[in-house]
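For this depiction, one protein chain was excluded, whereas all remaining protein chains were kept in their positions.
Naming follows writing order (A, B and C), and every chain is counted from residue 1.
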Amino acid sequence: MTFTFFDTKIKMMSDIIVADLSILIMGIAVAILLTYYKKWRSLWKWLKSTHHSKVGIMYLTAGFAFFLRGGLDALIMRVQLALPQNEFWVFQGDKYNQMMTTHGTTMIFFVAMPLLIGLMNVAIPWQIGARDLAFPYLNAMSFWLFLAGGILVNISFVLGGSPTAGWTSYAPLALEKFAPGPGNDYYTLGLQVSGIGTLLTAINFLVTIINKRAPGMTFMRMPLFPWSTLVTSILILFAFPALTVALLLLMFDRLYGTNFLAADAGNSLIWQHLFWIFGHPEVYILVLPAFGIFSDVISTFSRKRVFGYSSMVISLMLIGFLGFMVWVHHMFTVGLGPTSNAIFAISTMSIAVPTGIKIFNWLFTIRGGVIQMRTAMLFALGFIPTFVIGGVTGVMLATVPADYQFHDSYFVVGHFHYVIIGGTILGIFAGIYYWWPKMFGFKLNEVLGKWHFWTFLIGFHITFFPMHIMGLKGMPRRVYTYLPEDGLAGLNMVSTIGAFMMAAGMMIFLWNLYYSARHSERSVGKDPWDGRTLEWTIPSPPPEYNFARIPKVRGIDPLWQAKTYTNGEIEAAEPLGEIEMPLSTVKPVLMSGALTIASFGFIFHVLVFQIVGITGVALLLVARSFQDTGSQSIKPPYDEDESIGGEKE
Amino acid sequence: MGFAAMLFMSGIAFYLVMNKRVISEWTAVVLIGFAIVQVMLQLFFFMDIQTERKGFKWISLSGGLLVAILAIVYLTR
Amino acid sequence: MTTSRTVSSKQFSKSEQADKVLGLWFFIGAEIVLFGCLFGVYLTLNGQTRAGESPEQLFELKEIILSTFVLLSSSFTCAQALIGATQGQFNKTISFLIGTLLLALIFLGLEVHEFYSYVRDGHTFTSSPFMSSFYVLVGTHGMHVLVGCLWMIVLLVHLGKEKVSSYTSTKLEVFSLYWHFVDVVWVFIFTIVYLIGKAVVL
Partner (left out) sequence: MKPIHLLMWSVFMLLLTGCSPSKWDVLNPKGSTAETQLSLIQLSMLLMSIVLVTVITLFTVFLVKYREQPGQTNRNPSQEAGNKKLEIIWTIIPILILTLLAIPTVQDTYKLADEPKEAEGTITVKVIAHQYWWEFEYPDFGITTAEILHVPVDKNVVIELTSADTIHSFWVPQLAGKQDAIRDRTNKLSFIPRETGMYRGSCAELCGAAHAYMRFHVKVESEADFDSWVEGMKNPDRSNLTSSEKRGKALFKDNCLSCHATNTMDSEINRAVAPHLGDFASRERIANVLPNTPEHLKKWLDNPEAIKPDVAMPSFKDKLNNEEKEDLINFLMSLEVEGDEK
């Protein structure tokens, strides 16, 4: 069955019909639930919100939705690869490449990044003693742009085919000549739109952390999560424009027939350089915030301050700086010459030094502490050995001649999953279990949490450890099948089983969310974990203004200090008074809608849509310029014990 | 005053190229040197870079410049 | 519980002003990388010309120096407008801002004319990698000028409504940073694309 959509033929194969049906069923189910529980109004309120914790929670929700999609792609790939010359459903050849590309793109841009940005949104203002981000309106816009990009990339599967050239989308493979159809246009436009959102977020966090810290919170008194967010934002700021340019060139090549990246005219290496100038910092963009979360979690649950705080900060900055100096290690086999390869090998290896410092500092934070095995702490502890494995294989990859063997083999696939899941995803889970009671006022169930942790972690090792061996046995990456005589069947089967175990872990997590929302004890108080930093001085969930009175900070770990010296009392920096908070607005939603329309215009070559979309964005920006001062004034209730959090418990 | 200096420098650069007064290897260096001086004039006279939070302003500029130069060097190799 | 009411007065607090200026500086940092990459692409591909369109044959320097002077002057008038705003002089502000807008429009007109003459001679966006990279680099700068023009129109409406206040002068300050940056980029385009492109023949 085929139908035409703006001159593009769309084939309705069984997999697409199933996808369409499941989208339809989920849509109807959501609509019914919203109607049944009469939640349409509050949904609308959420859409309009510019408040940091609400935007953060929306980031987390959307990120998890994409996580499920990316995970489904992963399971499909693992089933296809379980046996040699397997033919699972339709997922061979081009379809497999679609799955593989969507999996990578989704997991990096629409899962790992938004989940981290979501946690930053939620926790940073609390941790630095601020009422909101510097630019709340911009923050909402960033979120909606990210969502528009994510939807574009994810909808491609049912509307003309997904991108096929891998998340790295190398030219000339990604050009019209070798990848006809709208698939790769979805990639360029989806990433462009969400990339703008990410860049704006970075500026937002930079200004917030620099200008909005509570009085007395000097840079060297900030918790490490804000620190890592600061460094990450700088990385985003300087890395994403390179991606913007790369995507722009790819878009022009594909849509207008220019010759930037083709190999016969133009230069196909431009793409690789620009992509990796962005792409390698991106790895650190993903892992540094997780480092920050681990620092805070490990410190809290060891009941000790972070060991070597200043060297932690310095190594964060070093990693950030070196992150820009190593991109050619993704291109060792391109043939740039031994000098260039040697320089980048050394710079790559040198990143191991600050990372090692951080690992040992974490270990010595634990040493001499009182380690409490909460779920958040388990994820942080599981991270250390896992990430070290990923780190040492990273150093092995930096040795150029050896990399000629490892490069683009399953060894690399194993390596970066150890880093990204072992670092980023475990960090995200740690952060979610850690800040959940602050966000929602109840804890996630610890027993289910531990089940989640163990199935996920063990499943993870079973999935990805064998991949190193597959690589050494000669399995290249991004293949949809292999031959029986390759001797890869057993390992691949083990890996597939592990993948399903991870999926089971995710199901336990989802069940935990539901179960805890129904059965968990309400009113956990301000400080459920006996914490150390400012977020634990305010009610759970905090009022919209977070702090009725902004606290005055006198040292690192202010709450712990207060518990030690002043019986938990923290001095306030201002008298109780009216608080100005930003208004909610629907403009960011409209703006991302307009950009989505424009993107569809570009993908399907419909000029009217392009013009309508871009004009819409321009008009909304102008409208915003004339309505950028409104605010609502909130009067916090009178507070007897004068503690800074406002309402008495 | 900064403005006059900038016009002057662009004028000289233009004059040099039009009349081919410089030997070729030095052309690029001299011209880019002129451009950099002009940028400095802009930064200090017009953009008030030395006012509050100047550290972060410099970080923003120099960081961007560093990545930009890396990109240019490697792309044009 | 809390009482809430909506306040709506046209002013920015001190901290909002500082936030906006700092935010724009970081935006400029990102833009430097963007233009740096575009320069890199241009310098990589400017050798890949086809007959009759190499830089030294294509560019007409006299026209370019004119638009350079126009844009540099607009930077000057923009700075004057900001000085006017900080001194509370409405007339000075608005006249210099209109002057900036006019200069910017002249610049755009010259650039459109330049592009038009190239296209008329058959040197289009797709005719060679050199032309593509030239149009993308110079065109991206042109887009920035265009956005600046629209921004100035919005600012003029603001000034007409609110006169000179901390509100409008903050907006003007942010804009002037942007505008000077766009000017700086042009200095490099002028130098690297046009002057050096022309000087290569030596």
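Please note the rule applied: a contact is a pair of C-beta atoms (placed from the backbone, for glycine too) under 8 Å apart; a residue touches a chain by one contact, two chains touch by 3 or more.
None of these values were measured; they are calculated from a predicted model.
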Request  = Identify the visible chains that the left-out chain touches across the whole complex.
outcome  = A
Ask   = Which one, A:L21, A:L68 or A:V479, makes contact with the chain that was left out?
value = A:V479
Task = Determine which one of A:A82, A:I155, A:V334 or A:V606 touches the chain that has been left out.
result = A:V334
Query = Which listed residue (A:G487, A:G568, A:G593 or A:P637) would be found touching the missing chain in the intact complex?
reply = A:G487
Ask   = For the chain left off this view, which of A:V18, A:I32, A:L68 or A:V392 is in contact with it?
value = A:V392
Inquiry  = For the chain not shown, which residue from A:L72, A:I384, A:A573 or A:V586 touches it across the whole complex?
reply    = A:I384
Remark   = Even though one chain is not shown, subunit A touches it at residues 85, 92-94, 97, 164-166, 170, 172-173, 178, 263-264, 267-269, 302-305, 307-311, 333-335, 337-338, 341-342, 345-346, 349-350, 352-353, 356-357, 359-361, 363-364, 366-373, 378, 381, 384-385, 388-389, 392-393, 395-396, 398-405, 407-409, 454, 458, 461, 465-466, 469, 471-474, 476-483, 486-487, 490-491, 494, 560, 564
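Please note the rule applied: only the chains that are shown with their structure count from here on.
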Task = Determine the centre-to-centre distance between subunit A and subunit B, using the mean Cα coordinates as centres, and give it in whole Å.
result = 37
Message = From the mean C-alpha coordinate of subunit A to that of subunit C, what's the distance rounded to whole Å?
response = 33
Query = Tell me, which residues of subunit B touch at least two other chains?
reply = 53, 56, 59-60, 63-64, 67, 71, 74-75
Remark   = Touching at least 2 other chains, the residues of subunit A are 206, 210-211, 237-239, 242, 270, 273-274, 277
Query = Mind pulling up the subunit A residues that touch subunit B in the complex?
reply = 206, 210-211, 234, 237-239, 242, 270, 273-274, 277, 324-325, 328, 336, 340
Residues on subunit B engaged by subunit A in the complex (per definition of touch) = 53, 56, 59-60, 63-64, 66-67, 70-71, 74-75, 77
Query = Which residues of subunit C touch subunit A in their complex?
reply = 1-12, 15, 18-19, 22-23, 26-27, 29-31, 33-34, 37-38, 40-41, 44-45, 48, 125-126, 128-129, 132-133, 136, 150, 154, 158, 167, 171
